[in-house]
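The complex is shown incomplete by one protein chain, all other protein chains being positioned as in the whole.
Moving on, here comes chain A:
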Amino acid sequence: MKDFVIPGHDGAPAFDDRDLGTPARRSNRTVTLTIDGFAVTVPEGTSVMRAAALAGIEIPKLCATDSLEAWGSCRLCLVEIEGRRGTPASCTTPVAEGMVVHTQTDTLRRLRRGVMELYASDQPQQGLAGPMNRGTPLQRMAAVVGLNAVRYKAPEGGRMASHAEPADNPRFRPVDASNPYFAYDPAQCIVCNLCVRACDEIQGTFALTIEGRGFESRMRPGMAGEDYLSSDCVSCGACVQVCPTGSLMEKSVIELGLPTRSVVTTCAYCGVGCQFEAEAQGDTVVRMVPWKHGKANRGHSCVKGRFAWGYATHRDRILEPMIRESIDEPWRVVGWDEAITFAATRLRAIQARHGRHSIGGITSSRCTNEETYLVQKLIRSVFGNNNTDTCARVCHSPTGYGLRQTFGTSAGTQDFDSVEHTDVAVIIGANPTDGHPVFASRLKRRLRQGARLIVIDPRRIDLVRSPHVEAAYHLALRPGTNVAVLTAMAHVIVTEGLHDERFIRERCDWEEFQHYAEFVSDPRHSPEATEALTGVPAADLRAAARLYATGGNGGDLLRPRRDRTFPGIDHRHGHRQSGHADGQYRRPGWG
């Protein structure tokens, strides 16, 4: 993890970290309404809750968050709307032109306090005011609605129904501490479903559910008899992040207490580039929380960035500069000035003795773009040569070659948000749920919305079939035959006339394309001709090619490992050509 930017500091823009309650809506039309006397104009389809939040009016809420669709269960966000009966929930009520909304009335105050009193009547006594007060939204809302007392009590000779009272209570379930990183205390659960919805909608793992009904309802991971660890949970932490009570809590927070400051940083575990807020007490990291403004992760995380930061305080970590004259000497701890001077002097000496080109610099793929940039700057400007490289360049040289040959530049064609517009996704040789889990979650979300998936891989990766996601086609090719498979796909697209001539004429040299089309149209490239070689049934390959060509916006995700051979370069080239032939690049959702 590397410091990236501190919003609001050193000229960096401040980000709005308010939770607006419900997701943004895109619309060409706007609606103007009045909330507590203020005129508010928002896109059509926006919730009353979000409109109010945008106008600076916070409506109490417990089951709503702007990363999940509205659910409407906590009943704190009720409002009054002139001309409408009852007290609708502002999270599930869309705005309407001319609507007049009141978020604070005597009735609403009574209702919110009444609901809060019910919540409080089934919470551990030490939860709302005592030692377990961790400033949770539940505790804050109890204060916001002015809950002063809980009037519910047991009838004489009886006891109150409770999930919180441990003694002689069949409803009581002990804390589930099976997950290494967080604990689940059912006694504090308010059944807001945020955890279940986050697991479903954001992470796409579907590990959590609500068990029982009515008063007996309670979140449970996995099936009956399972705990968090034995369930399908992948420890992405999304459930913990949305929990408005102390029910789901990072063990580090339980142990250390709440953090007091935070710094935005970028996770270096994989190439997705998720951004986090490193939350700390002094210089002690308490937790890593995915940053909602991170462009790659949009507030989501995987287990690595979220929880696997033990290295930050690992005893093997080098915390001070060390130098030594020769390899047979022990390391000697020195100050920064001495270390830098030592390094500069020695590097200059090498150059003086062996020439300007005698030294260079290589950066790790774990480095951020910014760090790699600084190193090459040092090499070029200070050392005066071009001896610089990065691991990522080595891994991706086939990618770069293919993209440069096809497009003239070796940069990615899309950002991660683009997946939200994809209609057909093609995954070749990548296993995103393992390798790039946060991107996989975003892709799965799109697939659940109806996008289709083609997996080209000898392996049966998780995305071929996982909860509520199934690949339309899994072309389980023999290793090393990827170029043949992609050429066969291009064969189908070209020979069946599925390519977009207008698109190609606008963007490519038409004569060159015809040359390419003639090449791939050769019967020896047909799926039938290559089936014996690739092991991919010709009918499946044809169907997949047709889907790719006609199924809407196509995007593909490739992983370097399959590109490290020269066929990989051809493959990249071939794939880009077929994508181009089909008109699938450089538009949102394509590429």
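In this text, contacts are C-beta pairs under 8 Å (C-beta built on N, C-alpha and C of every residue); 3 or more make two chains touch, one makes a residue touch a chain; residues count from 1.
The working rule: contacts and distances are computed from a predicted model.
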*Would you mind picking the UniProt name of the chain not drawn here, from "ABC transporter ATP-binding protein", "SWIM-type domain-containing protein", "Transcriptional regulator" or "Formate dehydrogenase beta subunit"?*
"Formate dehydrogenase beta subunit"
*Which of these, A:83, A:135, A:155 or A:330, touches the one chain of the complex that we don't see?*
A:155
*Hey, which of A:15, A:215 or A:331 is the one touching the hidden chain?*
A:215
_Residue in contact with the excluded chain [from A:20, A:74 or A:392]_ = A:74
_Positions on chain A where the hidden chain makes contact_ = 70-75, 78, 86-87, 89, 91-94, 107, 110-111, 114-115, 118-119, 121-122, 151-156, 158, 160-161, 190-191, 193, 209-210, 212-217
